[in-house]
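Of the protein chains in this complex, one is absent; all others appear in place.
Moving on, here comes chain A:
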């Protein structure tokens, strides 16, 4: 007779002293873990609910400006530094970790229209309504020294926007025309015009550094090559674009914020139709900024909300608002992909979490693992109706809620009318125009 009966030595399964961690032998046999899917679903549901419970995105409000915040600039090398310019010509430098203003300077008379930090991070440029471009040192002046710009260039017309080249000592401004400036010279090395109009924003491409794009007031977006004397091409849309932002990862894509409440993501090569139309705002969109991963962007709107969109989705995944925040004029996504900064009309800069329910600070490895696991589960079950309902639920201010409802009704009515017109006219006489094509008037080369 040969016999063996299970007999476990407890020493192999129980910790030796209470200072050891407990032993947890694993067996991954699926038959020992029944109801895998149901349990995972329950976990996903729970973590989705917890996400909503812990969604506390608002971190801090930086106050100190004496007029609306008109523009902001991220520091290129310091995460904790932020620069902001207000409508009374004042520029403030903030320390974000301490939530305090470290330096204030009166840069312009009238609005500060644009500001940008030089790629090295030692100085920054501002443009204002007083037709000047000023270069400032990043360091505060020493004791007894006077706050003075390093350089001042007096332009002929008002400047409305500014951006600096990624590597070279070159920057671009816009106003009546788009000018390319050498830092050493007091006159532009190149100026671009295409018809008579004014420009509201200009942005250098972060990868193809010689390319730039600008938004013009004749409802067009114009692309330029710095090395050429004439603009490349432009797309004219039904409404004016306010600002645009290049995708830092896929630098042939850019997103523009439009007056018609939408944002449009274009591929630079195919301007005849946008890749995605991002809808959800209920008023003009004023500013847009990409996350450094290039997967999402944040937009600021006149409807007093900030929204976060995944770059390929038509609708936002998140909306931020507070009772006191007025029209949001500028918005930035921090370089560590964790925070969002919004500057608004009522003189405050607000600091938000990019991921509303994320736990801040250093996570223990097991915490990180658990959050990754629940993230994956949420992703896996995101399309189940109950989970989707909870994940999508947001509280909106009453007026925005009603406004969006009204817009939906209007859109539906328009669609119905078009359908009826099509029904009652000769087949083919009223073509079907997709939402993407609707907003592009023409592309000019």
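The rule we apply is simple: a residue touches a chain if its C-beta (ideal position, glycine included) is under 8 Å from a C-beta of that chain, and two chains touch if they have at least 3 such contacts; residues count from 1.
Note that in this section contacts and distances are computed from a predicted model.
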Per UniProt, the name of the complex member that is left out, chosen from "WD repeat-containing protein 46", "28S ribosomal protein S7, mitochondrial-like Protein", "Cell cycle checkpoint control protein" or "Exosome complex component RRP45": "WD repeat-containing protein 46"
Residues from chain A at the interface with the omitted partner, ascending: 1-10, 12-14, 22-43, 46, 384
